[in-house]
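Pasting a structure below so you can have a look.
Complex shown without one protein chain; remaining protein chains in place.
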Amino acid sequence: MRRVSLPLWIASGFLYLFLYAPIVVVIVYSFNASRYGGPWRGFTTEWYPAILANADKLDAAKNTLILGVASTLIATVLGTMLGFGLSRFRFRGKKFFSFLMYIPVVIPDIVMAVAMLMFFRLVRDRFGLFQLGMTTMILSHVTFQIPFVAIVVRSRLVGMDAGIEEAAHDLGATSWQTFRHITLPMILPAVVAGGMLAFTLSLDDFVVSFFTTGPGSTTLPILIYSSVKRGITPDINALSTLIVLVSIVATLAGLLFQRPRDSRQHPGGKL
Amino acid sequence: MAGEANPRLARTEVRFGERLTAQAELLRSSLTSGPGILWVSLFLLLPLAGIGVISFLTRGTYGEIELPFTIGNYRRIAGFGLLGFDAQYPQIILRSLLLGAGTTVVCLAASFPLAFFIAGQPERRKQLALTLLIIPFWTNLLIRTYAWQILLGPDSFLARVASTLGLAEAGRPLYPSVFAVYLGMLCAYLPFLALPLYTAVEKLDWSIAEAASDLGADKLRVFRHAILPQLVPGMIAGIILVFIPATGQFVVPDLLGGAKTVMLGNAIQQQFGPSRDWPFGSAIAFVGMAVVLVGLYLQSRSAAAREGEGLL
Partner (left out) sequence: MKRKLLAALVTLPFVLLVACAKKEAPPAAAAFEMAPVSAAGPCELNLFIWSEYIDPEIVAAFEKEFSCKVTIDLYEDNESMMAKLQGGGTALYDVVVPGQYLIPVMVKLNLLAELRHANLPNLANLDEKFVNPVYDPGNRYSVGYQWGTVGIYLRRKPGKAVDETWGLLFDKTKQYGSYLLMDSMREMMGSVAKYQGKSLNTTVPDDVRAQIAVLGDSKARSQGFEGGVGGKNKVLGKAVDAAVVYNGDAVRGMADDPETYYFVPREGGVLWLDNLVVPAKAPHRDSAEKFINYILDAKVGAQLSNFNQYATPNKAAKAFVTPEDLANPAIYPSAEMMEKLEFINDLGDGNRLYDEAWTQVKSK
């Protein structure tokens, strides 16, 4: 039943192609010999060394990565806990808080950005904390990432067969042991999926980042959005190409170096 | 349920094999859900309440926010403008909801094959397929959307195919158009449906499907009654994560739709941008959010009534 049929291969292949088509365009146009973007004017590789020598753009890339990784880690942990807590336990006001968790998903970017900007300002005026910069950006990103992770993890937990966990408790495992060795592996795909979504959200965020950043903490999206008024220049395409390349290489490397999984059934499937 | 109303020491519940006193349950709730809730409440909900207050304030001559309190902003959204009555804001909200719904449908159609495809791969390839799925989304959305402008341009491969097939005039670009906008939206939101759906497909209990098929159901019925119900939680998570943000999206419709209409996102951006009318912008944002949240709430109530899966 788990064999993948030919039509499915074709449909999925098509979809992957569709997703990568713009990436191919980006890569191709990173070799465009036109300084200001615009139509194709000839082939050149000059933008690549230029990017690598451009400290500002490299700094932005570095900031984006730090921001993305840091916020994703925090948000994944907190979001997973939240998703787990909301789906398992009952407490007063649970419905209300569940509802509230949707607000970061519903709220328009700019309203969130302005709200956080004003909040940081208020706190700064009173307590001197929260100077605008990397810290405030991370705080802001985590805020909109948590619900995404929580929603995904929770969806995996809902309706999940509790038999294994019950068995563990019957055999004397503590809650923490049960969680760590039984539950967590079962929801791991959801945690990873949530984390990936969170990372994506952070990497692509402009509005919230712009309003909560400080001098020297510029991220790539801010750089790109600000430059777009001047046009998508080939060096931006070159930078994006490099990012895609690095991601693919990192993924392949990660897979190659992974220890081979045991052949025993992994929990969550059939017993 | 009985144990929920009043935390008293004597009462205990069995939670997934564990006997918990109400107190212990409260402790666990706080430890797990507490940090997340606290974080979001502190950094967002509190400031958001401030924005809500602002929506009832007035714009000063220089764009300041000042007293008096007024419902003028909300009246304006209902259509009472300086140039006469014009119900443009309800139309804007409706238009955005439509875009969100349309995007969700398109993403659903694309997510199902992808989710089953990835879930059907052997272990190593699964990770690869998943990561390959999401790598394009680590390229900035703006850049990808501009790339679509090139892909749909007047002399592009796709445009030529379309004109040969008679679907479009020769030499004209395939954007601005509704087709282009949905293409762009699919490209923007696919993983937000595909990934949650995948997590549901991955834990599918195929034995139920096998049993149904053994009992004589044809493929369609097996899918509809044995497989689909198991996927509902994942689907719903994905639908929320696509529908809501897509409703607020305006960059993609602008770039691939010629910026000829005003979406909810445009309207809000305009108030926090060139018009510098934060009270009005806050009001529009709140009305937009309220519409979506009310929708979510009603859906969860009706699902609870049917004892089905709600969005909450």
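All chains are identified by letter, namely A and B, in their written order; residue positions are counted from 1 within each chain.
Rule of thumb we're sticking to: contacts are C-beta pairs under 8 Å (C-beta built on N, C-alpha and C of every residue); 3 or more make two chains touch, one makes a residue touch a chain.
It should be emphasised that the depicted structure is a prediction, and the values quoted were computed from it without experimental measurement.
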Residue of A:I66, A:L132, A:A162 or A:L242 in touch with the missing chain, whole complex considered: A:L132
Residue among A:G38, A:G163, A:P185 or A:G254 touching the omitted chain: A:G38
Touch assignment to the omitted chain, from A:I51, A:L78 or A:I222, lands on A:I222
So that we can see where the missing chain sits, which residues of chain A does it touch? 34, 36-39, 41, 56, 93, 114, 117-122, 124-126, 132, 210-211, 213-216, 218, 222-223, 225-231
Listed in rising order, the chain B residues that touch the chain left out are 46-47, 49-50, 53-54, 59, 61-65, 81-83, 86, 88, 91-92, 153-154, 173, 176, 254, 257-262, 266-267, 270-277
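In this text, only the chains that are shown with their structure count from here on.
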Residue ranges of chain B touching chain A (in the complex, touch as defined): 1, 3-4, 15-18, 25-26, 28-37, 39-41, 43-48, 50-51, 110, 113-114, 116-121, 123-124, 127-128, 130-148, 150-151, 186-187, 190-192, 195-196, 198-200, 202-203, 205-207, 209-210, 230, 233-234, 236-237, 240-241, 244-245, 248, 264-265, 268-269, 272, 278, 281-282, 285, 288-289, 292-293, 296-297, 309, 312
Inside the complex, what are the residues of chain A that reach chain B? 1-4, 8-9, 11-12, 15-16, 18-23, 25-26, 29, 78-79, 81-82, 84-86, 88-92, 94-95, 97-112, 114-116, 118-119, 139-140, 142-144, 146-148, 150-152, 154-156, 158-160, 162, 165-170, 175, 178, 186, 189-190, 193, 196-197, 199-200, 203-204, 220-221, 224-225, 228, 232, 236-237, 240, 243-244, 247-248, 251-252, 255, 258, 261, 268-270
